[in-house]
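Can you keep this structure in mind? I'll have questions shortly.
Omission of a single protein chain aside, the complex is shown with its protein chains in their original locations.
Think of it as A and B in the order they're written, each chain with its own count starting at 1.
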Amino acid sequence: MSTDVTSHRDDPAMTITIARSERRQSLWAQTAAMSSRSITAFLRQPALVVPSLVFPLFFAALGTSSFSQAIDLPGFPPVQSFLDFALAGTIIQGVLFGSITGATALATDIDNGFFDRLLTTPTSRSSILIGRLAGAMAFGGVQTIIFIAVLLPFGLRIQSGVLGAAVMVLGGVLTALAVGALLSIMALRTGSPEAVQGSFPLLFVLLFFSSAFFPRQTMTGVYRRLADANPISYLVEAFRDLTIEALSLGAVVRLMVISGLAALVTVTMALRALNRRLVKP
Amino acid sequence: MTTATGPGADDAPIQAEGLVRTFGSGELAVRAVDGVDLRVGAGEVFGFLGPNGAGKSTTVRMLTTLLRPTAGTARVAGYDVVSEADQVRRSIGVALQDAAIDPLMTGIELLRLQAVLYGVERSQQKRRAGELLERVGLSAAGDRRVGTYSGGMRRRLDLALSLIHEPSVLFLDEPTTGLDPMSRMTLWEEIQRLNDDGTTVLLTTQYLEEADQLADRIAIIDGGRIVREGDPAALKAEVGAPTLFIDVDATRTDEARAVLAAFGDPRPTAEGTLGVGLTAGAAEVSAVIRALDEAGIAVERLELSEPSLNDVFAEATGYRLEGAETGGAATDEP
Partner (left out) sequence: MTVERLDDTAMAAGTASTTAVPRGVGSGALVASALGLAVRNLRNIRRLPSAFLPALMMPLVQSIAFSGTFFAITQVPGFPTDRSINWFMPLAVVMGASFAGIGIGFSTVRDLESGFYDRLRMAPVSRRALLLGPLFGVWVRTLILMVIVIGTGLALGARLTGGLFGLAALIVVGLGVSVVGTGWGLGLAYRFGDMRASAFMQLGLFLALFLTSAQAPLSIMTGWLYYVARVNPFTPVIDLARIGFVEPGTVERPWVGLVALVLLAAVAMGFADRGLRRLSR
């Protein structure tokens, strides 16, 4: 969809010449304002934020204790402990949990009319969306830092060092953007917070049909083929390589490309969904 | 106010003595009901009025065995509401505030469930459900899910449900709140009919008109205590003076109030209007106008109202209940 959201103005030519630089500036300001609103919203809802930190850590702890002997199985990558293996899945799980919050907030905005009120203001339409996702992105980065920080005293080893961990945080930000945008599409299409929350089990199932919790190499049959075809597998493995292997340019690039590409695709789709909403609300 | 204790008062189907209910404990304890005495005689329709949060619903919940009194006793249909709760339940019918009905069930299903719970014999259940549906004019809608019913239909079904076991005492908690005038009228007629058949009715309501129409006797509760009780006509006579409502230019309200004070006590009113109880009666209206005129205050609107339950209510509680929404009394009961 190519509808320019500003094209209904009386004199587009004039608007553009006068306001181009101003607009760029205000776009940042607007996005920043929207972002701070969405970040505040995160902080004000501990009941939504806390589970997205606690559950992934719980599963990591559970898996480490239950499956400690599994690391010797054929097909398992060389790791010092199951915890090293589990970190990547923990991050993705956390981001999935966390992104629901932002997308639900967007759907609630649509549902209660706040979104429409935003649209009647001269706020740039894309900054509304990006502002919403910026909150999720910041949270994704913070989650990654927290997961690593909490698990380090329990024996987590990041083979790629501090630099690798920093790249993982960036990967967490991009993944949050990708997942947040994906859920925003749902929010924009339905405008129903319930529908967004209802989509969560589906995402969780997708996560299970990937290598998030166990190596693909140990799976068989149809299940293996599903995990092979699941993009989440590759995203998880990119995080995992940075945890269990020494730092390499290849691993860094892989994580950036995979998470960046995922974000690019879903954000484009979300902006389209937004425009479609604007054309026929 | 002294409760009538004439012959037959002993048999009163609803009696409460010193009923108290507190919520919470220690510093935060709230006395929602603070020593209520009630006596409703057999065959009476008793109107129970009060602003939101005054203790109406809490009192009704205690009388209907849903909540235990903190202190005091109550007997309904001759049974103690705490120690003989089961017998009380068998004797009473209750239509609840907001007609709380499972929207996924049909009218007939609800009636039959109710019949089972009240031990109506299996062979009778279907007939009874059919009769009641007809009685409240819902025969055609009996097979539809309650979720599709209008507000008025829900209330009527609610009433039918409360009648499944032919109770001798009926509690109606705000039975017509939110209904359109037509539906309200239908329900009033039905309540009247039930009362004619000998059913004792306790009715809580926000609508004074409703109490005026239906109740033989009313009680007004405020702050957990009964502040007025008696039959509506007597209570109105007690307030006595008719009320004159006057609107004047907003900048001169205070002057006007001073002028009016000479003619009687001020009465609570809606924002922007002045009210005065005319001590010397309606004939004083022209004198009031003259006095205002001499003070150079122009009267923008004027209305004289004979004493109504509303005046009784306003005098007793300081609130005026026009419909439901009145300032200052917004909190709902716990």
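As a working rule, a residue touches a chain if its C-beta (ideal position, glycine included) is under 8 Å from a C-beta of that chain, and two chains touch if they have at least 3 such contacts.
Here the structure is a predicted model, which means the values were calculated and not measured.
Trainee: I'd like to know which visible chains would be in contact with the absent chain if the whole complex were considered.
Mentor: A, B
Trainee: Which listed residue, B:107, B:167, B:275 or B:307, touches the chain dropped from view?
Mentor: Looking across B:107, B:167, B:275 or B:307, the contact with the absent chain belongs to B:167.
Trainee: Which is it among B:27, B:121 or B:294 that touches the chain not included here?
Mentor: B:121
Trainee: Tell me which of B:56, B:75 or B:155 is the one touching the absent chain.
Mentor: Reading the full complex, the residue touching the unseen chain is B:75.
Trainee: For the chain that's not shown, point to the residue among B:30, B:113, B:289 or B:302 touching it.
Mentor: That would be B:113, which touches the missing chain.
Trainee: Of the residues B:96, B:159, B:202 or B:312, I need the one that contacts the missing chain.
Mentor: Final answer for the missing-chain contact: B:96.
Trainee: Can you list where subunit B touches the absent chain?
Mentor: Interface with the chain not displayed, on the subunit B side: 1-3, 5, 9-13, 15, 17-18, 35-37, 39, 42, 61, 64-68, 75, 77-79, 86-87, 89-92, 94, 96-98, 100-102, 104-105, 109, 112-114, 116-122, 145, 161, 165-169, 200, 225-228, 316.
Trainee: Of the residues in subunit A, which ones touch the absent chain?
Mentor: Spelled out for subunit A, the touching residues are 47, 58, 61-70, 73-76, 201, 205, 208-209, 213-214, 218-220, 223, 226.
We take it that only the chains that are shown with their structure count from here on.
Trainee: Could you grab the centroid distance between subunit A and subunit B? Build each centroid from C-alpha atoms only and quote it in angstrom.
Mentor: 55
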